[in-house]
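Please see the structure below; I have some questions.
Of the protein chains in this complex, one is absent; all others appear in place.
On to subunit A.
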Amino acid sequence: MTAPLPVCAGIGLRHPHYSQVLAQQQPLGWIELHSENFFDGGQPLAMLQQLAACYPLSLHGVGLGLGAAARPDATHLAALRRLLDAVPAVAVSEHLSFNHDASQRFANDLLPIPYTRAMLDLVAANVAEAQDALRRPLLIENLSSYLAYPGNDMHEGEFLAELVARTGCGLLLDVNNLYVNQQNLGTDVDAFLAALPPHAIGEIHLAGYTERTFDDGSTLLVDTHSRPVYPAVWQLYRQVIARFGARPTLIEWDIDIPPLDTLLAEAATAQAILDQHTEAAT
(Lines give C-alpha, C1' and ligand atoms only; values in the text may rest on other atoms or scores of the structure.)
Protein backbone atom coordinates (compact mmCIF):
# COMPACT_ATOMS: atom_id res chain seq x y z
CA MET A 1 0.00 0.00 0.00
CA THR A 2 1.15 3.53 -0.76
CA ALA A 3 1.72 6.00 2.06
CA PRO A 4 -1.58 7.30 3.41
CA LEU A 5 -2.76 10.88 3.23
CA PRO A 6 -1.15 13.25 5.76
CA VAL A 7 -3.23 13.49 8.95
CA CYS A 8 -4.24 17.12 8.50
CA ALA A 9 -6.85 19.24 6.72
CA GLY A 10 -7.05 19.52 2.94
CA ILE A 11 -9.45 21.00 0.43
CA GLY A 12 -11.40 19.75 -2.55
CA LEU A 13 -9.83 21.65 -5.44
CA ARG A 14 -12.18 22.77 -8.21
CA HIS A 15 -11.83 24.55 -11.51
CA PRO A 16 -12.01 28.20 -10.30
CA HIS A 17 -8.92 27.72 -8.11
CA TYR A 18 -6.65 25.54 -10.25
CA SER A 19 -4.44 28.33 -11.52
CA GLN A 20 -4.28 30.21 -8.20
CA VAL A 21 -3.17 27.07 -6.38
CA LEU A 22 -0.58 26.27 -9.04
CA ALA A 23 0.77 29.83 -9.26
CA GLN A 24 1.31 30.42 -5.55
CA GLN A 25 2.41 27.75 -3.17
CA GLN A 26 -0.61 27.49 -0.86
CA PRO A 27 -0.56 26.21 2.71
CA LEU A 28 -2.52 23.09 1.81
CA GLY A 29 -1.97 19.82 3.62
CA TRP A 30 -3.34 17.90 0.65
CA ILE A 31 -5.84 18.26 -2.16
CA GLU A 32 -8.61 16.15 -3.61
CA LEU A 33 -9.94 16.31 -7.17
CA HIS A 34 -12.64 14.44 -9.05
CA SER A 35 -11.12 11.62 -11.10
CA GLU A 36 -13.55 11.90 -14.03
CA ASN A 37 -12.45 15.48 -14.83
CA PHE A 38 -9.01 14.14 -15.81
CA PHE A 39 -9.96 11.30 -18.16
CA ASP A 40 -8.06 10.94 -20.65
CA GLY A 41 -5.25 13.43 -21.35
CA GLY A 42 -4.41 16.92 -22.63
CA GLN A 43 -4.23 20.05 -20.50
CA PRO A 44 -6.39 18.70 -17.63
CA LEU A 45 -4.10 15.71 -17.10
CA ALA A 46 -0.95 17.83 -17.43
CA MET A 47 -2.27 20.22 -14.80
CA LEU A 48 -3.15 17.37 -12.46
CA GLN A 49 0.39 16.04 -12.81
CA GLN A 50 1.74 19.49 -11.88
CA LEU A 51 -0.54 19.64 -8.84
CA ALA A 52 0.47 16.13 -7.77
CA ALA A 53 4.10 17.28 -7.83
CA CYS A 54 3.25 20.06 -5.32
CA TYR A 55 0.69 18.50 -2.95
CA PRO A 56 -0.32 15.03 -1.75
CA LEU A 57 -3.19 14.12 -4.07
CA SER A 58 -6.41 12.25 -3.41
CA LEU A 59 -8.55 11.24 -6.40
CA HIS A 60 -12.25 11.02 -5.68
CA GLY A 61 -14.50 9.20 -8.14
CA VAL A 62 -18.17 9.94 -8.67
CA GLY A 63 -18.89 7.69 -11.64
CA LEU A 64 -18.04 4.05 -10.97
CA GLY A 65 -21.28 3.16 -9.21
CA LEU A 66 -19.77 0.28 -7.22
CA GLY A 67 -23.06 -0.19 -5.39
CA ALA A 68 -24.89 -1.22 -8.55
CA ALA A 69 -26.40 -4.67 -8.88
CA ALA A 70 -24.71 -4.54 -12.30
CA ARG A 71 -20.93 -4.82 -12.65
CA PRO A 72 -18.76 -1.69 -12.91
CA ASP A 73 -18.45 -0.24 -16.41
CA ALA A 74 -15.26 -1.68 -17.92
CA THR A 75 -14.58 1.46 -19.98
CA HIS A 76 -14.79 3.67 -16.90
CA LEU A 77 -12.59 1.36 -14.87
CA ALA A 78 -9.99 1.27 -17.65
CA ALA A 79 -9.96 5.07 -17.88
CA LEU A 80 -9.45 5.33 -14.11
CA ARG A 81 -6.66 2.80 -14.32
CA ARG A 82 -4.89 4.86 -17.01
CA LEU A 83 -5.29 7.97 -14.85
CA LEU A 84 -3.73 6.25 -11.84
CA ASP A 85 -0.87 5.07 -14.04
CA ALA A 86 -0.27 8.67 -15.13
CA VAL A 87 -0.63 10.47 -11.78
CA PRO A 88 0.81 9.59 -8.37
CA ALA A 89 -2.34 9.63 -6.22
CA VAL A 90 -1.93 8.98 -2.50
CA ALA A 91 -5.56 7.95 -2.01
CA VAL A 92 -8.34 6.84 -4.36
CA SER A 93 -11.95 6.87 -3.26
CA GLU A 94 -15.47 6.12 -4.48
CA HIS A 95 -18.98 6.04 -3.00
CA LEU A 96 -21.24 3.33 -1.65
CA SER A 97 -23.81 4.22 -4.31
CA PHE A 98 -25.10 3.11 -7.69
CA ASN A 99 -25.55 4.99 -10.96
CA HIS A 100 -26.33 2.40 -13.65
CA ASP A 101 -27.99 -0.86 -14.53
CA ALA A 102 -26.89 -3.75 -16.72
CA SER A 103 -28.25 -2.06 -19.87
CA GLN A 104 -25.70 0.80 -19.69
CA ARG A 105 -28.34 3.24 -18.52
CA PHE A 106 -26.82 5.84 -16.21
CA ALA A 107 -27.98 8.53 -13.83
CA ASN A 108 -24.93 10.72 -13.15
CA ASP A 109 -25.64 10.89 -9.45
CA LEU A 110 -24.92 9.02 -6.23
CA LEU A 111 -27.98 6.82 -5.68
CA PRO A 112 -28.63 4.87 -2.47
CA ILE A 113 -28.38 1.10 -2.38
CA PRO A 114 -30.15 -1.66 -0.45
CA TYR A 115 -28.30 -2.77 2.71
CA THR A 116 -28.93 -6.51 2.53
CA ARG A 117 -26.86 -9.70 2.52
CA ALA A 118 -27.62 -10.28 -1.17
CA MET A 119 -26.53 -6.74 -2.03
CA LEU A 120 -23.37 -7.14 0.02
CA ASP A 121 -22.35 -10.10 -2.15
CA LEU A 122 -22.78 -7.98 -5.29
CA VAL A 123 -21.07 -4.86 -3.95
CA ALA A 124 -18.16 -6.81 -2.45
CA ALA A 125 -17.61 -8.42 -5.86
CA ASN A 126 -17.72 -5.01 -7.55
CA VAL A 127 -15.27 -3.45 -5.08
CA ALA A 128 -12.95 -6.44 -5.41
CA GLU A 129 -13.13 -6.21 -9.21
CA ALA A 130 -12.30 -2.50 -9.11
CA GLN A 131 -9.44 -2.95 -6.61
CA ASP A 132 -8.00 -5.75 -8.75
CA ALA A 133 -8.24 -3.66 -11.90
CA LEU A 134 -6.71 -0.61 -10.20
CA ARG A 135 -4.22 -2.72 -8.23
CA ARG A 136 -4.82 -0.75 -5.05
CA PRO A 137 -7.33 -0.54 -2.21
CA LEU A 138 -10.11 2.03 -2.43
CA LEU A 139 -11.62 4.20 0.26
CA ILE A 140 -15.40 3.75 0.13
CA GLU A 141 -17.56 6.66 1.25
CA ASN A 142 -20.86 6.53 3.16
CA LEU A 143 -23.66 8.22 1.24
CA SER A 144 -26.12 11.04 1.77
CA SER A 145 -29.52 9.55 0.89
CA TYR A 146 -33.04 10.87 0.58
CA LEU A 147 -34.78 7.50 0.58
CA ALA A 148 -34.06 3.95 1.70
CA TYR A 149 -34.69 0.45 0.36
CA PRO A 150 -37.69 -0.88 2.26
CA GLY A 151 -36.18 -4.34 2.83
CA ASN A 152 -32.88 -3.37 4.51
CA ASP A 153 -31.67 -6.02 6.94
CA MET A 154 -28.70 -4.04 8.25
CA HIS A 155 -27.70 -0.37 8.42
CA GLU A 156 -25.10 1.39 6.31
CA GLY A 157 -22.43 1.22 9.02
CA GLU A 158 -22.77 -2.57 9.32
CA PHE A 159 -22.76 -2.87 5.54
CA LEU A 160 -19.53 -0.85 5.28
CA ALA A 161 -17.91 -2.88 8.07
CA GLU A 162 -18.72 -6.11 6.20
CA LEU A 163 -17.39 -4.60 3.00
CA VAL A 164 -14.08 -3.79 4.72
CA ALA A 165 -13.85 -7.34 6.11
CA ARG A 166 -14.54 -8.93 2.73
CA THR A 167 -12.55 -6.71 0.37
CA GLY A 168 -9.86 -5.03 2.45
CA CYS A 169 -11.11 -1.63 1.29
CA GLY A 170 -10.74 1.43 3.51
CA LEU A 171 -13.45 3.90 4.46
CA LEU A 172 -14.04 7.55 3.74
CA LEU A 173 -16.31 8.86 6.49
CA ASP A 174 -18.40 11.80 5.29
CA VAL A 175 -19.62 13.48 8.47
CA ASN A 176 -22.00 15.81 6.63
CA ASN A 177 -23.61 12.83 4.86
CA LEU A 178 -24.08 11.12 8.20
CA TYR A 179 -25.70 14.23 9.67
CA VAL A 180 -27.94 14.72 6.62
CA ASN A 181 -29.09 11.09 6.86
CA GLN A 182 -29.80 11.50 10.56
CA GLN A 183 -32.04 14.49 9.83
CA ASN A 184 -33.67 13.09 6.68
CA LEU A 185 -33.99 9.39 7.40
CA GLY A 186 -33.55 9.15 11.16
CA THR A 187 -30.23 7.31 10.87
CA ASP A 188 -28.89 6.26 14.28
CA VAL A 189 -25.53 8.05 14.30
CA ASP A 190 -24.16 6.21 17.32
CA ALA A 191 -25.03 2.79 15.91
CA PHE A 192 -23.51 3.78 12.57
CA LEU A 193 -20.23 4.95 14.12
CA ALA A 194 -20.07 2.00 16.53
CA ALA A 195 -20.22 -0.44 13.62
CA LEU A 196 -17.24 1.06 11.74
CA PRO A 197 -13.83 -0.60 12.07
CA PRO A 198 -11.68 2.35 13.29
CA HIS A 199 -8.50 1.16 11.54
CA ALA A 200 -10.22 1.31 8.14
CA ILE A 201 -11.14 5.01 8.26
CA GLY A 202 -8.54 6.66 6.04
CA GLU A 203 -10.24 9.96 5.33
CA ILE A 204 -13.03 12.27 6.48
CA HIS A 205 -15.21 14.62 4.41
CA LEU A 206 -16.93 17.81 5.58
CA ALA A 207 -19.30 19.99 3.57
CA GLY A 208 -22.39 22.17 3.76
CA TYR A 209 -25.93 21.13 2.89
CA THR A 210 -29.02 23.08 1.77
CA GLU A 211 -32.43 22.78 3.36
CA ARG A 212 -35.15 22.40 0.73
CA THR A 213 -38.91 22.60 1.29
CA PHE A 214 -41.27 20.74 -1.05
CA ASP A 215 -44.81 21.31 -2.34
CA ASP A 216 -46.22 18.91 0.22
CA GLY A 217 -44.60 20.93 3.03
CA SER A 218 -41.93 18.34 3.78
CA THR A 219 -38.29 19.37 4.04
CA LEU A 220 -35.04 17.62 3.22
CA LEU A 221 -31.43 18.51 3.84
CA VAL A 222 -29.85 18.21 0.41
CA ASP A 223 -26.14 17.43 0.25
CA THR A 224 -25.30 20.30 -2.11
CA HIS A 225 -21.68 21.03 -1.10
CA SER A 226 -22.63 24.67 -1.56
CA ARG A 227 -22.25 26.14 1.92
CA PRO A 228 -19.86 26.38 4.88
CA VAL A 229 -19.88 23.40 7.24
CA TYR A 230 -22.80 23.80 9.67
CA PRO A 231 -22.21 24.03 13.45
CA ALA A 232 -24.04 20.74 14.06
CA VAL A 233 -21.72 19.02 11.58
CA TRP A 234 -18.64 20.53 13.24
CA GLN A 235 -19.98 19.18 16.52
CA LEU A 236 -20.41 15.71 15.04
CA TYR A 237 -16.91 15.97 13.54
CA ARG A 238 -15.46 16.65 17.02
CA GLN A 239 -17.22 13.52 18.29
CA VAL A 240 -15.87 11.49 15.39
CA ILE A 241 -12.30 12.66 15.99
CA ALA A 242 -12.64 12.02 19.74
CA ARG A 243 -13.87 8.51 18.94
CA PHE A 244 -11.52 7.44 16.14
CA GLY A 245 -8.58 9.82 16.54
CA ALA A 246 -7.23 12.40 14.08
CA ARG A 247 -7.79 11.59 10.40
CA PRO A 248 -7.03 13.37 7.09
CA THR A 249 -9.98 15.73 6.71
CA LEU A 250 -11.29 17.38 3.55
CA ILE A 251 -13.45 20.45 2.99
CA GLU A 252 -15.69 19.83 -0.05
CA TRP A 253 -17.36 22.71 -1.91
CA ASP A 254 -18.75 22.10 -5.41
CA ILE A 255 -21.51 24.65 -6.09
CA ASP A 256 -21.33 28.46 -5.60
CA ILE A 257 -17.63 27.97 -4.98
CA PRO A 258 -16.25 30.77 -2.75
CA PRO A 259 -12.81 32.43 -2.89
CA LEU A 260 -9.91 30.15 -2.01
CA ASP A 261 -9.44 31.99 1.30
CA THR A 262 -12.90 30.88 2.45
CA LEU A 263 -11.99 27.25 1.76
CA LEU A 264 -8.66 27.69 3.54
CA ALA A 265 -10.48 29.18 6.56
CA GLU A 266 -12.80 26.15 6.69
CA ALA A 267 -9.77 23.87 6.46
CA ALA A 268 -8.11 25.85 9.28
CA THR A 269 -11.16 25.22 11.49
CA ALA A 270 -10.85 21.49 10.83
CA GLN A 271 -7.11 21.68 11.50
CA ALA A 272 -7.71 23.40 14.84
CA ILE A 273 -10.01 20.55 15.89
CA LEU A 274 -7.39 18.00 14.84
CA ASP A 275 -4.70 19.92 16.75
CA GLN A 276 -6.84 20.14 19.89
CA HIS A 277 -7.33 16.40 19.78
CA THR A 278 -3.62 15.73 19.33
CA GLU A 279 -2.66 18.08 22.18
CA ALA A 280 -5.26 16.53 24.49
CA ALA A 281 -3.91 13.06 23.67
CA THR A 282 -0.30 13.93 24.55
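Everything below uses one rule, namely that a residue touches a chain if its C-beta (ideal position, glycine included) is under 8 Å from a C-beta of that chain, and two chains touch if they have at least 3 such contacts; residues count from 1.
The working rule: contacts and distances are computed from a predicted model.
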Hidden chain of the complex, named as in its UniProt record, picked from "ABC transporter permease", "DNA-binding domain-containing protein", "His-Xaa-Ser system radical SAM maturase HxsC" or "M16 family metallopeptidase": "DNA-binding domain-containing protein"
Touch with the omitted chain, as defined above, among A:54, A:118 or A:194: A:118
Option from A:147, A:165 or A:268 whose C-beta touches the chain left out: A:147
Identified contact with the non-displayed chain, of A:76, A:205, A:225 or A:247: A:76
Per the touch definition above, residue among A:65, A:157, A:170 or A:248 touching the missing chain: A:65
Residue numbers in subunit A that touch the chain omitted from display: 36-37, 39-46, 62-65, 68-69, 73, 75-76, 79, 82, 98-101, 104-109, 111, 113-114, 116, 118-119, 122, 146-147, 149-151, 212, 214, 216, 218-220, 222
